[in-house]
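All protein chains but one are shown at their positions in the complex.
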Amino acid sequence: MQISSHIGSQLVDLCSALLLLTCFAIVAQRRLSACVDLFALQSAFLVLTAALVAFLTGNHHIYIAAGLTCLIKVIIIPRVLKKVIERLNVKRELVMNVNVPAGLLICGGLVMLAFFITQPILPLGFLLTRDSLAIAFAIVLIGFFTMIARQKAVSQLVGFLVMENGLFLGATAATYGMPLIVELGVFFDVLIAVLIAGIYTNRLQDAFDSVDTSHLTGLKE
Amino acid sequence: MLQAIILVVAQMIVLLAVSPFLVGLIRKVKARLQLRRGASVLQPYADLAKLFRKQPVVSTTTSWIFTATPYIVFASTLAAGLLIPIFVSITPLDFAGNIIAVVYLLALGTFFLMLAGLDAGSSFGGMGSSREAIVASLTEPAMILSIFAIALTKGSTNLSTIVHKTALLEGIATDPSPYLMALAALLIVALAETGRVPVDNPATHLELTMIHEAMVLEYSGRYLALIEWAAGLKLAVFLSLIANVFAPWGIATTLAPTAMGIGLLAYLLKVSGLAVLIGILESMFAKLRLFRVTDLLGVAFILALLGLLFFYILRS
Amino acid sequence: MQNLFLLLFAGYIGGLLLPLCFPTKPAVQNILAHGSAGLASGAGILLGVTGLFAPEPWTASVQSTIPFLSFAVRLDSLASLFVLTISLVGLVASIYAIGYVTEFYGRASIAALGALFNGFLLSMTLVVIADNGFFFLIVWELMSLLSYFLVVTEYEKAEVRYAGFFYLVMTHVGTAFIILAFLIFFQAGGSFSFEAFRHPEQPLPEGIRTLVFLMALIGFGTKAGIVPLHVWLPYAHPSAPSHISALMSGVMIKTAIYALVRVYFDFLGGQFPWWWGFIVLVIGAVSALLGVMYALMEHDLKSLLAYHSVENIGIILLGIGAGMIFQTYGLTEFAALGLLAGLYHTINHAMFKALLFLGAGSLLYATHTRNMEEYGGLLRRMPWTGAFFLIGAVSISALPPTNGFVSEWLIFQSLFLSFHLPTVLLKFMLPLAAAALALTSVLALACFAKAFGISFLALPRSSHARLAEEVPITMRIAMGLLAVVCVLLGLAPMVVVPMLDRVVTPFAGQSIEGKVLALDGWALAPVNMEFSSLSTPVLALLLVALSMLGLGLVAAFGGLVKQRYYKTWGCGINLTPRMEYTATGFVQPIKRVFGAIYQPTVKLETELLEESRYFAKRRHFEFHIEPVFQKYLYDPVVACFIGMAERLRVIQGGSLHLYLAYIFVTLIVLLLFAV
Partner (left out) sequence: MAMIEVVVLLIAPLLAGGLSLIIHRSALLHAINLTSMSLLVASEIMITRTVLTDGPFTTLGQLVYLDALSAFILFIIGAVGLACSLYMRSYMDEQVARGVIAPGRLNMFFFLFHMFLLAMVIATVANSVGVQWVAIEATTLTTTFLIAFWRRRQSLEAGWKYLILCSVGISLALFGVVLTYYSSLHVLGDVSEALNVSQLLPVADRLNPHVLKLAFIFILVGYGTKVGLVPMHSWLPDAYTEAPAPVAAMLAGVLEIVAVYAILRMRMIVDHAVSPAFTGGLLTLLGFASFVTAAFFILIQRNYKRLFAYSSIEHMGIAMIGFGVGGPLGTFGGLLHLLNHAFAKSMAFFAAGNIHRRFHTVEIGQVHGLAIAQPWTAMALMIAGLALSALPPFASFVSEMQIVSALSAEGFPGQRLTNSSGMVTLALSDQFSRLGLTGLFLLCAVLAFSGLLYRITGMVWGTPPEGIVRGETWTLGHLPIIVLAAALVGFSFFLPQSLRQLLEQATQILLLH
């Protein structure tokens, strides 16, 4: 058991690390559709992590969460986003508020920051998933940063979803899953949020004939 | 009580009697200095008598203010005169008002004269009132300060107390310097307030120069008489003030008849002396332009201030 | 006393609500509102008198359900004095209003006007009897607010709106300072009740006491209109309907004086360093001088009167300041004298300023203009108004034997007593203050010679004046009452001084009635007959008698010859109003002599005839005096804040990314530094 748990923690860490890696990939990626794919990939890793935790700890309700994630974040949402992208026929992010190399550097900084801040509280966590809280936090920060750095509405959405992934990782890994009712609520909200955002992007397209949110500066003062 | 009333009446009669004489005297001195024979010293009496008998002409534009003013001016000036010691150091009416009351009684007269000047509606009257306003407002501070300097030396603002103490040679010998400053200041103030050269020229009717004469230009007959008389009284008031506060020599400190006789005589001599002095001053100086008057009165203010300063420096 | 207070309360509340029940009948509203206001203020007068002579202060309180707030009232002698003053002026204003507001029928809602009027009076009364800091602040702000709404009665006019807003902001700034001062007491005592303010648990440290002093001075000074916080006053007071102006100038600004006395002599227990009194004295002198000087340049009658309020507040502060200085050096009887003189002038000013504002209101009512240059010759058309205005003018110019003279005389005496003080500086400064007072009073004299002379004498200068008619009886009665009060306050110090003595005794620690009154009341003699004495009754008698003498002389020497009427000598041409001296011309010499203060800018355009350059076709003359305080004090402050706001604007630039960045940075910073 000792060893298995040891290996288990290794595996969980590995998966979380992969999640983090995909984040960097998203930050570096200019093509929107590719971004969405990467996000789907990340979600897949997330599902993996969740399943792993569920398996190792035997909390079965996490399976449900994992399943939902798979359904919503790996299948539905990417579809929706793809649709949006097609309809708006915006292929790639040309101008960014922060260019890629700088962005990557900053993200590196954010990871360090995340570790630094969560350092004192990691020991409280379960042995199995010690570091994944820090990683989760890092992912949240990177997602947030993406939203700031990118100008297209779609990529901002991706950033938002990355944040959500980070949160979910935190929830499952650090605490072996939130109470089920909460989880369900969260998923529901995320789904709705994305759908609404999708609708919005369409309307924005109609109203401003662009989804470049840096044009949305009509309201000032 | 009765005694008091008699004294008051006597003082009143003296003032009424003396004031035209002083005016005449000044005129005489000036005439002499200009190598003229000049009119008799008693001429003002004759003028008054004539004016009283003449029919007054009143402007149709005026209101009751115009006709009431001469009486008010006359009354207020005379009242002021009754508050200051003339030939007896303790005036019965002393309790009715101290030196500040005297100042403000005179101001009352000035106020109504200004109104009267405006009432006729001619621009001369307005001009006179407007000039009177500025002159009065500049003399006042100097007057108050010099009064204060004197009051300090005797620790009182009651004229009788001041004069009485001085007459009994209390505290006069200690330090004359504040006195002299105050005296000089008050002299200038007196010239300004009574409308003499170099501030105003009572002998002119040139619109460029006149102040007092401009205000009363519309008056005639009995009203003019009262106003002229009041002007004389004002002169008398100031002269008596200066004479008795700074040189109360000979003034009666008791109610003995002889003492009072001497007091009266001394008083007449002192005020006549001052009148002569004013006559000389008037002949020595030319009238100042209106906006030069400020300088003169500024000097008076500074003098009074210095008097105060000296007092404190010498005391402390 | 309870019943009197309830009657007063009910009266004002009734006057506040009843008019609203008759939405369509202005006349009824008018009668109801001002009738019950008159009733209530009548009760107030009785309340004030009884309170003044009651052995013990009357207290009552209603506990509120709100923590720290209790509606506590305490009617000690000081409060009673002000209740008396407020109610007296209130009564007169109510009588006056019945006639005056007919002007506003159809132009403004009489119900609102009357309701606000009642509320205003009530709030002022409550301000002076409040015994709880919280409650005080509520009624204080209420007073300001209601008066604001009264000021903007004629809100169609832009200048009225400006005046109102300026007033609103200034008074609120003042209140902020007051709140700060009260909070300092609250820190010390942990309660808002004035009792706790008087005796805090731990005594306030010196620095904090100084802070209280300054805060109170600024806070209440704003309401009182001390220089340089006076700027709102000449705008706000004239803009209100005249009976309101009378209340504002007459009594509202006095509540600030009340509060100052309350804070300095009551809460701070009359313990203060000499320089507090000195500051008050200097502010008083400056306010008095500048107030009257600006008044001289005003040709809008009501603005002129408003500036004179600044002047008289200055004079009052001279008395109080002198009192504070004496208090510092333990010369309690002189302190009492100074305070007494200040309060005496407070009452007097309330009366004659109210009278003058009502007079101005009557002129406005009769001529529909406030511009003095369009008056003239009104004494013949409005004899009563003219006579009453003259009495007011004589009183405010401090001419014997009226009330203004008595109080200024007392202030002079208390300043002259400065030679008892130990330090040379003060010995020397107080006489200077006296000189300033002298200059002030004589300038005031000049100003009212102008005001009365130009408005009431000579020929009418405009059709407004030519067609003017005497005002309705109620207005005349109101003015008459005040005129009588003015004269009585002057002639009967023996009645007033004991009242005031009851007020100052608790603060100065000793009664000085015996020291001020001599000859069983017929003369004032501070501090003894040796030092000074004044008897206005006798002076009055003397003046009457001597005028009689004048008549006698006339009869004796000439006989009363019938006088002849003829037009004024106009150098050969007929006199027309255009040849008369204007108000502007009248003050020209003063403007020139004090040019350093006014910094006047004069503009004269002359258009000459083609034929001869000796004759002008038309001349255009205008002069302005520099509004120094607005230009160099107020505008910069406002500009500074607006500028900061403009610069801040960039943070709301509209960019979503920027906004996200804010949140991001905030999160990071808090995580790094807060934990």
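The letters A, B and C name the chains in turn, as written, and every chain counts its residues from 1.
Everything below uses one rule, namely that contacts are C-beta pairs under 8 Å (C-beta built on N, C-alpha and C of every residue); 3 or more make two chains touch, one makes a residue touch a chain.
Fair warning: this is a prediction, and the values are worked out from it, not measured in the lab.
A.B. asks: According to the contact rule at the top, which chains on display are touched by the left-out chain?
C.D. replies: A, C
A.B. asks: Taking the entire complex into account, which one of C:31, C:145, C:279 or C:579 touches the absent chain?
C.D. replies: C:145
A.B. asks: Can you say which of A:17, A:75, A:95 or A:121 touches the chain missing from this structure?
C.D. replies: Considering all chains, including the one not shown, the answer is A:121.
A.B. asks: Please give every residue of chain C in contact with the chain that is not shown.
C.D. replies: Interface with the chain not displayed, on the chain C side: 64-69, 71, 134, 137-139, 141-142, 145, 152, 155-156, 158, 161, 164-165, 168-169, 172-173, 176, 179-180, 183-184, 186-187, 190, 205, 207-208, 211, 641-642, 644-646, 648-649, 651-652, 656, 658-660, 662-663, 665-667, 670-671, 674-675.
A.B. asks: In the full complex, which bits of chain A touch the chain not displayed? Write them out.
C.D. replies: Interface with the chain not displayed, on the chain A side: 59, 117-118, 120-121, 124-126, 133, 137, 140, 144, 147, 153, 156, 160, 163-164, 166-167, 170-171, 174-182, 185-186, 188-189, 192-193, 196-197, 200, 203-204, 207-208, 213, 216, 218-219, 221.
What we mean here is this: only the chains that are shown with their structure count from here on.
A.B. asks: What chain lies farthest away from chain B once each centre is taken as the mean of the Cα atoms?
C.D. replies: So the chain farthest away from chain B turns out to be A.
A.B. asks: Let me have the rounded angstrom distance from the C-alpha centre of chain A over to the C-alpha centre of chain B, please.
C.D. replies: 102
A.B. asks: When the C-alpha atoms of chain B and chain C are each averaged to a single point, how far apart are the two points in Å?
C.D. replies: Computed from C-alpha means, the inter-chain centre distance equals 35 Å.
A.B. asks: Would you pull the chain B residues touching chain C in the complex into a rising list?
C.D. replies: By the definition above, chain B touches chain C via 48-49, 51-65, 67, 70-72, 74-76, 78-79, 82, 93-98, 100-101, 104-105, 107-108, 110-111, 114-115, 117-123, 125-127, 129-131, 133-134, 136-138, 140-141, 143-145, 148, 151-152, 155-158, 161, 217-218, 221-222, 225-226, 290-291, 294, 301, 308-309, 312, 316.
A.B. asks: Touching chain A in the complex: which residues of chain C?
C.D. replies: Contact set of chain C toward chain A: 649, 652-657, 660-661, 664, 668, 671-672, 675.
A.B. asks: Applying the document's contact rule, which stretches of chain C touch chain B when the two form their complex?
C.D. replies: 377, 379-380, 386, 390, 394, 397-400, 405, 409, 412-413, 416, 419, 424, 427-428, 431, 434-439, 441-443, 445-446, 448-450, 452-454, 456-459, 518-519, 523, 525, 529-535, 538-539, 542-547, 549-551, 553-554, 557-559, 561-570, 575, 577, 579-581, 585-590, 592-593
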